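After the structure tokens below, expect a handful of questions from me.
Note that one protein chain of the assembly has been removed; the remaining protein chains are unaltered in position.
For clarity, chains are labelled A and B in written order, and residue numbers in each chain start from 1.
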Amino acid sequence: MADQVLNVENLSIDIPLSGDILHAVDGISISVNKGETLCIVGESGCGKSLTSLAIMDLLPQKAVRTVDKLELNGSSILNYSDRQMSDVRGSKIGMIFQEPMTSLNPSFTVENQMVETLARHRNIRGKEAKKLAVQMLEKVGITPAKQRLKQYPHQLSGGLRQRVMIAMTLLCEPELIIADEPTTALDVTIQAQILELLTRLQADFNTGLILITHDLGVVAKSADRVAVMYAGQIVEEGSVYEIFDNPSHPYTRGLLSCIPVPGKIKRGEHLGSIPGMVPSLIGEFTECRFAGRWGDTLGKEEENIAHLTPIEGVDYAFLVHGTTDHVVRFCCNSCLKKSKSKISKGVN
Amino acid sequence: MTNSPQITSTSPISGVKSRVLRHKGMMIGSTIVVLVVLIAILAPLIAPHDPYHQDLLNRLKPPVWDSRGTWEHIFGTDHLGRDYLSRLIYGSRISLLIGIGAALISGIIGTFLGVMAGYFGGRVDMVVTFLITVRLSMPVVLVALAVVAIVGGSLQVVIGVLGLLLWDRFAVVMRSSTLQIRSMDYVTAARAVGCSTTRILMTEVMPNVVNNLIVIATLEIAHAIILEAALSFLGLGVQPPLPSWGLMVSEGKDMMLFEPWLITIPGVALFALVLSVNLLGDGMRDVTAPENRN
Partner (left out) sequence: MISYALKRSILAILVALTVSMISFSLLYISSDPAIAMAGETASDADIEAIRELYGFDRPIVVQYWEWLKKAASGDLGKSYYFRTDVSHLIAERLPTTMTLGLCAIIFAIGLAVPLGVASAIRPNSIIDRVSLFLSVMGQALPSFWFALILIVLFSVNLRWLPVSGSDTWQHFIMPTIVLGYYAAPAIMRLTRTGMLEVLSTDYIRTARAKGLRPPVVLFKHALRNAIIPVVSLAAVQFGFMLGGSIVVETIFALHGAGFLAWESITRNDLPTVQGLILAFSLFYIILTLIADLINAWLDPRIRIG
């Protein structure tokens, strides 16, 4: 598609770990269009951050990345050398990290760190670079911008630092921005501001945005599309409306049921939770990844059991309610059976 | 095998043992150290000659691997005809005695100061830190030389002087370890229950700083050995006719061009001993707390 900024097909990340292999990410595929926000949701350790690092080719040395297709604006960056990738990073793909307090170099001024990106990618230096930096700081809502430029990171609050990070990332007008839990380390009041800022800028610059988070509230506010990750796999993917209205994977359902809604929950009632623990991803899987975690995710929702249409060529993956906009993937047969889903053109 | 999260329980001892055996540096270091200790202890039994016996007719005989050497004097003889191998063997006693002696004294001083500073904080800490800074500002070699020159050089004096000068690292490390331990919950718990300070220090703090203590002790032993050798080399350490390795190098240096073994043999011995003690210390640090590894 002409509009497609990022296309990742069948990405796996393996990390050798004392004799065995940790399959951190197992065959996921995602895509983002211009001006679209894709939220990747999942709990800690499910592989979301590694996915973003894999796209940027910034994985730790030991990690092994295998991917069938990795395309940026239609052209493959799969086999880019480190030199070529370093040209892409910062100028075509920008990244915003979780901890603003530690993501900026404490020894250099804001100006220094912003201007070096311009020098590196767009060959703009000196007064002109400074002017652009000032403009961008103002765009992200930092005033007085000129004074802030001369300051050092430790003189700024967390929210301000994150704004600086965003400004820095936007300087070269990347086509794709990956934001890895950009608001998690910030105060709740600041969170909303930063999110709003991101969505506004995305609209202004028409960039694709991958927003990684574990907070469903963020998803509800900002996402166009959602990909739910669990144990290194994407278990459900679709438009934000589809995911919230028709969650089909027990994990998604579990996540949604965990959100306490005032008024809906009666006193004395247990808060929803997903029983059990995330399985270890070391070594090969011999049983269902979701084993022991079903709880009562399906018990109440009998009437909402999805109608699934199998997708050709992909095991255990189905279209929900027949739309290509909503895909669910089970990890194995027992999961499938247990979900009691109605499957048309039955594989089972 | 299920994919449920595994909690493997191995006893802490077996973990340490396997790490020790796999750590090459530590194995080499400890082997040599044990060897030298044995040589020192068994000196009277293994030394072929009396290290002080002079035989001027047989002076400056080369070692056995030289064409003119004999098995009578495997490492040759020095300028007074004394058997070099025997002197080397007995010299190990001096190096070890001084190393361990100085480390013991400085260890006691430094640990005491460091633990006090770390545990009580406040003024005590200020005073101890000041003392450490003062001690660091004093040139060790110069002061040691000066004191030995005044008081006279002997084994005891050297041990004493080095012991009184080398406590700084003990103090620094013990202080920071104690500070760490002090803020741990189990210490707070002990105080809440009403344990006396001495008891807390003995039962809660000490066992946990012992690791670091041992590591620093080995490093300071090596440090003391090298310093003694330097002092003796300059003539202001152990006095002749004692077979200190440093002294042997000094005595041999005028003849080192034609009788090189006079300096190479004790030098290599020093190097090997200090190296192995250092390896041992580094190994212990790696093994007991792998996260401390550089």
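Brief remarks on what is shown
One rule holds in what follows: a residue touches a chain if its C-beta (ideal position, glycine included) is under 8 Å from a C-beta of that chain, and two chains touch if they have at least 3 such contacts.
Please read these numbers as outputs of a predicted model, since none were measured by experiment.
Interface note: of B:45, B:142 or B:193, the residue touching the hidden chain in the full complex is B:142. Residues of chain B that touch the chain left out of the display are 25, 130, 133-134, 136-143, 145-147, 149-151, 222, 226, 229-230, 233-236, 246, 249, 253, 256-257, 260, 263, 267, 270-271, 274-275, 278-279, 282, 294.
Panel shows chain A; residues 56, 58, 82, 85-91, 94-95, 97, 99, 102-108, 116-117, 120-121, 152, 154-155, 165, 168 of it touch the chain omitted from the view.
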